[in-house]
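What you see is the complex with one protein chain gone and the rest in place.
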Amino acid sequence: MKILVMVKRVTDPNVTVRVNADNSAVDLNNVKMAINPFCEIAIEEAVRLKEAGIASEVIALSIGASQSQEQLRTALAVGADRAILIEADSTLEPIAVAKLASKVIEEEQPGLVILGKQSIDTDNSQTGQMLASIMGWSQGTFASKVDIEGDKLNITREVDTGLQSLSLKLPAVVTCDLRLNEPRFASLPNIMKAKRKPLEIKAAEEYGIDLTPRINMLKVEEPSARQSGEILSSVSELVEKLKTEKGVI
Amino acid sequence: MRESMEFDVVVVGAGPAGLSTACRLMQQAQQAEREISICVVEKGSEVGAHIFSGAVLEPRALNELFPDWQERGAPLNTPVTGDEIYLFQSAEKAKKIPNSFVPKTMHNHGNYVISLGNLCRWLAEQAETMGVEIFPGFAAAEILYNDDGSVKGIATGDMGIGRDGSQKGSYMPGMELHAKYTVFSEGCRGHLGKELIAKFDLDKDSDTQHYGIGIKELWDIDPAKHHPGLVVHGAGWPLEKDTNGGSFLYHGENNQVVVGLVIDLSYSNPYLSPYDEFQRMKHHPVFKNTLEGGKRISYGARAIAKGGFNALPKMTFPGGLIIGCDAGTLNFAKIKGTHTAMKSGMLAAEAIFDVLTEDHQGGLELENFTKAFKESWIYDELYRTRNFGPAMHKLGTFWGGAFNYVDQNWFKGKMPFTLRDHKPDYAQLKEAASCNEIQYPKPDGEISFDKNSSVFLSNTNHEEDQPCHLTLKSEVVPIDTNFSIFGGPEARFCPAGVYEFVTEPEESLPRLQINAQNCLHCKTCDIKDPTQNITWVVPEGAGGPNYPNM
Partner (left out) sequence: MSILILAEHDNISLKEITLTAVTAASQIGGDIDLLVAGENCHAVAEMAAKVSGVNRVRVADHACYKGLLAENITALIKSLSNDYSHIMAPATTGGKNILPRVAAALDVSHFSEIINVESADTFKRTIYAGNAIATVQSDDPIKVITVRGTAFELSETNGSATIEMLTEVHDLGLSSFVSENVAVSERPELTSAGIVISGGRGMQNGENFSMLEKVADKLGAAVGASRAAVDAGFVPNDMQVGQTGKIVAPDLYIAVGISGAIQHLAGMKDSKVIVAINKDPDAPIHQVADYGLVADLFDAVPELEQSL
């Protein structure tokens, strides 16, 4: 079984971004970029499935700017076999990304697609679900445990109330939560080897899909700073206020 | 057992010196149609992440390295359009120094206001295009030696070690990188450079190295107040007469300015806080008028080696070189180190390439470098300015400044004597009891800010669960000596709030709390700790600040 892993280039999670001066976007000028942390978990899971003899090949797919090659090389360095970049200049919405990915799936015929549960830039958490929908496949989102038995995938999902276990029919789309695994570091020799692994670059336009944005970003603002409230004189006053004014206890 | 890899040359640190070495080596190899393998390791998460400088660039070395840098898109976008120098007399008053009284080295015509981080990102692209392997996120943690004592290479740090020293699930042992020649270009006070200087006694014929701490911020300002290319320098207030230093304000591109303060680490009052000096400095009208209404977007700090010519150690040892600010090639009279760092890297590359063609084992002492260095403009330049720093130290800002004016403008730096300055910076601190406490004003949240919110803007981070990279030789010295005698100066000289003295109730003495996650890798603690009890070692790779456009 082939596994397709999707990888997104995003701002480094350690970097705090700021809104640009004309409130049109977040300023990404020379901001350090990195692989989306949830995508790292997705690659790790795919590589572990290959190491366990379940997957035959791990293909990393990124859809976005040309520089996403760096993130694909990272995926190759931690164990993906080959990579595909669908290059697009504009910022693609999840629905467009999912449609492009569905075309790659038609070509590559993977038995499983693994993604991060969301990217830390747009915080959407959409692409995996949309891809499953377009393919008519089963989906297992927010996974904290994945087991493959024959043509079934048993998944434990992190839900608000605790853990949910589902059985999915393969092929399926899985999105990863934080606790699924702890990604490995890429070693120096593997980073060097990754430079020689195949990385195919295609243009998004080749696929004949309407990539026009559906959502207009009208404005981007910084969140308003919190106002300081009142200084109270006693615990009893505090409890009273929390009960009656705010109704939070 | 660690794995190892073999290269012709390993470079430690992707700064201007190391990247110039890599580029120059590849250029020569291409010209000679020879294949050589070069590996650059960089502890920052990417090239440029840890690069911190003013910066006004004198393009002399870059012109030599890439005469076509303009076509290649080097990020030199803002030529210097004007120089202003102020002597700050008080919190309100300043005197603008007429140009004719300014030491010539302080004139910036023909230079560029740049982000050195961005220049390094560009240099890295050039190097990679030529085939250099650059590995960001890998810290050189250890020097490896051959049996004959020559340097064999370095080992990168282990990854995935827990706070208690145990191996975590993600554990990955470090890697040995062997090379015929290893070039150390870690920047000022590199922790391997420090080891090399001691081991090979490289500084036996040179004066004690001296350092400063530079703190700066990047601001978006009101476009109406922005003058691209304007370079402002200042001296005097808020620093006391016995404390040397200088302030700067550079107008770059995109309506941004950098504002900063460099303070000599030879200061003596343990109550002095470079961070707070800088914060209050910005309230001087010369700075405040520019910054008011703007927004601070980044913050950082870094020590600089400013001993210059007199303190420059021997730069070669069997199997390698120490170059750039790791050795101390900065020209303090110009307050510039990039062009000299780059030049030292290029000379290193030429010396290495010469012997690589003859000798295939490596491990030699590159005496050809020493000769080429002496014949180069960098030697001439550093020699001429050898008295600048010592004059400031010995004579203070005013008389030192006067001396430097005469020395640099009348004698072109060739006065027939050399001032010397032997006392190391850490030994300059006086006992707290004999000093006055300094009351710094509270930050106003508009122009000046608290330390925590500043550190936040450096985007610094370290994996939480790892051994502390600020190591102490003795656990009791911080309280018994540093706190009890010197009033705990590390809490003040650290610009990132790494060191805190915390007193528990019912205890009479505090304990030292080390917030290693805040560290900006500035190395000030390693330099200024009066007991030299703190040793800075590299944390897990990719840890540290993530400076954009700094």
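The letters A and B name the chains in turn, as written, and every chain counts its residues from 1.
Please note the rule applied: contacts are C-beta pairs under 8 Å (C-beta built on N, C-alpha and C of every residue); 3 or more make two chains touch, one makes a residue touch a chain.
Keep in mind that what you see is a predicted model, and the values were worked out from it rather than measured.
Between the chain not shown and the residues A:S90, A:Q109 or A:S165, the one that touches is A:S165.
Hidden from this view is one chain, which touches chain B at 450, 452-453, 455-456, 461, 464-465, 502, 504-505, 513, 515, 517.
Contact residues of chain A toward the unshown chain are 11, 16-19, 26, 93-95, 98, 120-134, 137-142, 154, 157-169, 214-223, 225-226, 228-232, 234-236, 238-239, 241-242, 246, 248-249.
Going forward, only the chains that are shown with their structure count from here on.
One finds 37 Å separating the Cα centroids of chain A and chain B. Per the touch definition, chain B reaches chain A in the complex via residues 3, 5, 45-46, 48-49, 115, 117-118, 121, 133, 135, 138, 156, 159-160, 168-170, 172, 175, 177, 220, 254-255, 297, 456-457, 459-461, 546, 548-549. Listing the residues of chain A that touch chain B in their complex gives 12, 14-16, 18, 21, 29-32, 34, 182-185, 187-189, 191-192.
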